[in-house]
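Take a look at the structure set out below.
Only one protein chain is missing from this complex, and each of the others stays in its spot.
The block that comes next holds chain A.
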Amino acid sequence: MLLGAIGVGYGFFTSHLSFEEVETLLAEEAHHGGGHGEDVAHAAPAHDAHAKENAHGDTAHAKSGEHHVDAHKEHVEHVQHQIANRPWSALYVAAFFFMMIALGVLAFYAIQIAAQAGWSPVLFRVMEGITAYLLPGALIVLAIAVASGTIGHYNIFMWMNPEVTNPESHHYDKLIDGKSGWLNIGWFAVRGLVFIAGWSLYRHFARKFSIAQDTAEDNSNFKKSFRISAAFLVFFIYSESIMSWDWIMSVDPHWFSTLFGWYVFASMFVSGITVIALVTIYLKSKNYLEFVNENHLHDVAKFMFAISIFWTYLWFSQFMLIWYSNIPEEVTYFVTRFQDYQLPFLGMVVMNFVFPLLLLMNAEYKRIPWFVVMAGLVILFGHYVDIFNMIMPATVGDRWFIGIPEIASVLLFAGLFIFVVFTALTKAPLLVKGYPFRKESEDFHY
């Protein structure tokens, strides 16, 4: 079983990466999608090398974009900068998207333990597997963010440019200078590291207690896990909120929304739950999770439905207040999105609200795996576009397109995500044997 699951993880990874090489290099018809485990003969270091090559490919692409513009000498410097921003932003959006899935799952997992939920323990190992991506994923996001301000030309966060806080410079920006006590690279990186350390510590100990509980005589590990989960949730909601200001909202340093932390939280929560459902269905179809049945799927799908509605509620709350009050400094955020991003902006609402609402409304449909998979893919794509809409208007303006840099970045991180998650899934039995609510969860009946 372990070997099989490793093979599956690797199979996913290779198929995605080969897909991506094709896309990035514009080579043709070389992809062999659907390579599942059996045909894998590559070793792990080779994959890592591929990943690095691809990251370089993206930056190289940025440079060629720049040269292209230079050569024509028709575009202003601003546009050139926007085009140069695109691969950075594409990489950042994809990195953030997959990090956010892992973080959403971690929060969901902590809630299940803190609430002593009886239905979900059969899915705990799936959740623990997904959260394994959090540490590498979050470090990558932070590394890209910091690199954009040190190696790159402030391609994502314009406040990282020292010119904007220099009163002598013609780029000087009084508002950003006023915020520079918070928005400066050093403090930004320290905050990021503190958050990542907090999340990873919780994840590390929760996983440790969970595995220890498998063979334990008493419930002491469960009790410890319960306590740190409650503490983590308090830490999480503060750190997640600040993280969303730092890592997303500050791309538009003049604009602010007090609802933003919740809004990002809803997005990560629903994406995370969707990924739990997808991974569960996949493992179930490979017969690794015979103790999971359609009652558990039903409950996960209910969460997908409910949190999609919750996301829409927050999206609309943010939109309506800004639309209603019509204050110029706030409303520019939505003006750019309506003018330049009409299709992704409104399409996202359709995908994240109308689709889940109609597809997952019926109780019977929530129990049919392929139906949940279809709805889940729409939700995931919708939330990728959501993150896209948060970052792109501020960095590339109207020069957006979902093209090679975006797709390649998504595939890169999808490959890494699947590799890390499935490797982590092979490290422990897929059932939490000693968990006090295991029996209740196995017998769970809707």
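As a convention for this text, a contact is a pair of C-beta atoms (placed from the backbone, for glycine too) under 8 Å apart; a residue touches a chain by one contact, two chains touch by 3 or more; residues count from 1.
Assume contacts and distances are computed from a predicted model.
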| remark: Omitted chain per UniProt, picking from "HEAT repeat protein", "Inner membrane ABC transporter permease protein YcjO", "Nitrogenase iron-molybdenum cofactor biosynthesis protein NifE" or "ABC-type Fe3+ transport system protein", is "ABC-type Fe3+ transport system protein"
| From A:Trp323, A:Phe338 or A:Phe401, residue that would touch the chain that is not displayed | A:Trp323
| message | To test your reading of the contact rule: which positions on chain A touch the chain that is missing from view? | response | 316, 319-320, 323-326, 361, 363, 445
